[in-house]
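Missing here: one protein chain of the complex. Every other protein chain is in place.
Residue numbering begins at 1 within each chain, and the chains themselves are lettered A, B and C in the order written.
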Amino acid sequence: MPANLLEARSLTMNFGGLTAVVNLSFQILKGELVGLIGPNGAGKTTVFNMLTGVYAPSEGSVYLENELVSSLKPHTITQKGIARTFQNIRLFNDLSVLDNVRIAFHSRSSFPIFDAVFLTPRFFKKEKAIYDNAMELLGIFGLADKKDEKAKNLSYGQMRRLEIARALATNPKLLLLDEPAAGMNPQETEELTELITEIREKFDLTILLIEHDMSLVMKLCERIMVLDYGILIANGTPDEVRANRRVIEAYLGGDV
Amino acid sequence: MKSKGLLVAIAILAIAVVVYFAFFTGKGEEESDVIKIGFIGPLTGPAASYGINARNGALIAVEQINAAGGVLDGKKLQLIVEDDKGDTTEATNVFNKLVEQDKVVAIVGPVTTGPTTVVARLAGEERIPIVSPTATGDDITKVSDFVARVCFYDSYQAPVMAVFAVEKLGYTRAAILYDNSNDYSIGLANAFALRFTELGGTIVAKEAFTEGDQDFNAQLTNIAAANPEVVYVPAYYSDDAQILLQARQLGMTAVFMGGDGWDSDELVKAAGSAAEGSYFTTHYSSSDESEQVLEFLKTYKQKYNTEPNFAGPLGYDAAFLIANAIDEAGSTDPVKINKAILETEGLVGVTGEFSFDENRNPLKEVIISTVKDGKFVLVDKVRP
Amino acid sequence: MGILLQQIVNGIALGSIYALIALGYTMVYGIIRLINFAHGEIYMIGAFVGYFALTAFGLPFWVSLLLAMVIPALLGVLIERVAYRPLRSSPSITVLITAIGVSLLLQNLAMLWFSPDPKTFPQIFTRAPFNIGGVRITFPQVIVLATSVLLMIGLNFMVQKTKIGKAMRAVSQDKEAAKLMGIDTDRIISFTFAIGSALAGAAGVMVGIIYPRIQPLMGTMPGLKAFVAAVFGGIGSIPGAMLGGVIMGLTESLVTAYISSTWRDAIAFSLLIIILLVKPAGILGKSTREKV
Partner (left out) sequence: MTNNPNKKNLDGYVTLIAVVVLVLLNVVLLAGKMPTYYTGILRFMGINIILAVSLNLINGITGQFSLGHAGFMAVGAYVSALVSIHLGWPLVFALLAGAVAASLLGILIGLPTLRLRGDYLAIATLGLGEIIRVVILNLDITKGARGLGGIPRTTTVYLVELFAIITILFTVNLMRSTHGRALLSIREDEIAAEAMGINTTFYKVFAFSAGAFFAGIAGGLFAHSMGYIAPANFEFMRSIEILVMVVLGGLGSITGSVIATVVLTILPEALRGFAQYRMVLYSAMLIAIMLFRPSGLMGTRELDVRQVLGIFKTGGEKDAS
């Protein structure tokens, strides 16, 4: 039985009068690849925002390896091992591809500001290490030759890949992917699927992903959670979910 | 390909040559019939009104002197005018420029306190005399031996008003309303309060405002509540007019008093009947029959199509004083001119008859004026 | 008690002028997210137009007021055309610097044209005060208050009810969407500048009536304070600007009366910072959560 990596207990999120997520509890085991699906506005991204500390949950708590993280700041949660990508791609647009990744190495390869200002040998050593690691990561994502390009000049698919690369640079235990295949053509989606499988093994990752592309979800995920109006309506293997009546209703005769 | 390198080399050479000629070649000392004096004051920025008036006054003085044959037996004076924006940094730059590039022998200015304080020190170091038309702070002339002024200093004119209020008018309860962001106003307020209490009076209220204020109702309401007989308002005429208007609107009947900052026709124009019966200390009175005053006012009006404020005649006198000192010294040597300025005795300018005390402050009569039927009327002449 | 009431009356009169200037700031900010630093100078120009209309041309008050609104409005439109529109796609800080440049330019041109000497605004209304329950209210104060309130009501009606007002709101909500719906955004932006500048011009005349001293640098501090007032109330919100202006006027009046005029600006700004910390979007501003 693999250990429990992440546990959400009774998460609730209110925005003013609107309740986006209601009493949501789930667990993710180490090494799992879980999909989070649901119609638009079901509260999926809100769940990500609560897990990563962008929003403080109105009620409930999040545990990472049995440690309470939901009261921490986003950057601390990232340092504890949850990394994410964003639905609407939030790259550092005016910085180079290389710098985008190097920034994400910051928290685990930092050194005192003193060394930077006085150009000590440690500065050169650490910066070299950051550079090498970043280039290795870019290599894996096929972006090494774009390292000096500004992030905003990349193609859409490249941006999505860079976001994942950047998230991986923080050395996460759990990777949250928010619609990684959105806007991709079938071939790009195919490549992405392979890439996710590949990095999952290479980096020993646990992955939770939000996705609308059902073919990708069904192919990739071992377990699927379905959210509707902020309520968890199904949680099981792809086959179980596919057969679930409430899920079918939620999608109103959608393409499930 | 080679041409690129050549071009760079030529460029570097060119810069080097320019620098060499700019800095390393001595400029030939030219003997000429023109004696240059500098002017430093704000022509732009918040204090521009005073700077421009002082400059105009100084220009008139230079013109009249040149028309009358110049100085040192026929040499012409030239006024080199530089703007300091009322800023200490610019004043420093401009002083250095006037001394080094224009080789002025003396300077009229600066006009405002900050620049004058800074330039006074430089003047002492470079041994160039400066005469400020309008910087009134007590300590300014103590900064170095090369700074004089033609205006009153704060503890010169304010006590005169205090004495007048107590001894001539018999008032014992005074209030003060002053501009806390203006050193002139602070200086006068303190000096007035000191003398007034020394003479047995009481300061029943002391209220402050800040530069740019339009609304004095709050302060005046407080002052009215303290029920003073006289309110001393050492501020500039545009503020004074507002204060008078608003005070009368609030139904205050106390007598208002002020310093030479009041002296402008605009005061009466703006305040109208609200100004009636107020007193202020100043340098000259247009009801005075003095030839020089009338002549100056006429020329100014002709030339600039407007009435001068108090800085105009003071600018005139500063330039006039320097020209006189050049003649007295019989030389264009700045040190000798400085000595001659201090030894000036009984020179009659627009703003009165000058002599100087040991701190290079002018000893001259203080005029007390009042507003009667919309005109300034001379009440008393005092020599403190 | 009498003093307190008196100060409140004074504060409201001052505040209504701040409110008129603040409205222009808020409208321009709402529509193109620009702190229009030159707005204080438009107000100054308004005061001078009023001054010359009344003195040099001897026009009646209402005509002068109208002129003092129309000319600044045209100037506002011109400034937007020449200095801001070419930078529409640039970062807002770039436009801010241009606005600062325009502000300096207008100040210095005014110094050249009108001379830096303060001018006295003609006294067209009697200054004899009414006495209501120990509180003195002057006729100019009444005129200012009445004119300001009328203009604000007019503005509110225009923004809420008329077609062009609705278009303005649409553009300030989402420029792209408004464009797609066939709204000529450039025209709406010009119109916003015109209205905002006209109100500032009116404020210039109002100031001339109550505090009859005008000079080329008169716009700087009231401009800054009116902007603070707009932020107070929630920038982009029209009722917010009015409320902010009145609060600003009252604060100044009361601080001057009960604490000291010399600490007034410090206290006004401290209040601003506290309000921003408690309600980052101002009193009536809608706080928007950034979508992640």
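Here is the rule we use: a contact is a pair of C-beta atoms (placed from the backbone, for glycine too) under 8 Å apart; a residue touches a chain by one contact, two chains touch by 3 or more.
Keep in mind that this is a model prediction, so the values were computed, not measured.
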Missing chain: touched chains present in the view: A, B, C
Contact with the hidden chain (one of C:83, C:137 or C:283): C:83
From C:4, C:63, C:78 or C:104, residue that would touch the chain that is not displayed: C:104
Selected residue (touches chain absent from view) among A:46, A:70 or A:170: A:170
Touching the absent chain when the full complex is considered, from B:182, B:246, B:264 or B:351: B:182
Absent-chain interface as seen on subunit B, which is shown: 1, 3-5, 8, 11-12, 15-16, 19, 23-24, 43-45, 52, 81-83, 85-90, 92-94, 96-97, 99-101, 113-114, 117-118, 121, 137, 139, 143, 180-183, 186-187
Residue numbers in subunit A that touch the chain omitted from display: 52-54, 73-76, 78-79, 83-84, 86, 90-96, 99, 102-111, 113, 115-119, 123, 126-127, 130, 148, 166-167, 169-170
Subunit C residues that touch the omitted chain in the full complex: 29, 33, 35, 83, 86-87, 90-94, 96-98, 100-105, 107-109, 111-112, 224, 227-228, 231, 235, 262-263, 265-266, 269-270, 272-273, 276-277, 280, 290, 292
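Quick note on the criterion: only the chains that are shown with their structure count from here on.
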Closest chain to the centre of mass proxy, which here is the mean CA position: C
Subunit A and subunit B, separation of their C-alpha mean positions in angstrom: 71
Centre distance in Å when subunit A and subunit C are each reduced to the mean of their C-alpha atoms: 48
Centroid distance [mean C-alpha coordinates] between subunit C and subunit B, Å: 35
Two or more partner chains touched - positions in subunit B: none
Residue list for subunit A, restricted to those that touch at least two other chains: none
Contact footprint of subunit C on subunit B as seen in their complex: 44, 46, 48-49, 52, 180-181, 207-210, 212-215, 217-219, 221-222, 225, 238, 241-242, 245, 248-251, 266, 269-270, 272, 306, 309
Parts of subunit C lying in touch with subunit B, wherever the complex brings them together: 3, 6-7, 10, 14, 108, 111, 115-118, 120, 123, 127, 129, 136, 138, 207, 210-213, 215, 217-218, 220-221, 252-254, 256-257, 260-262, 264-265
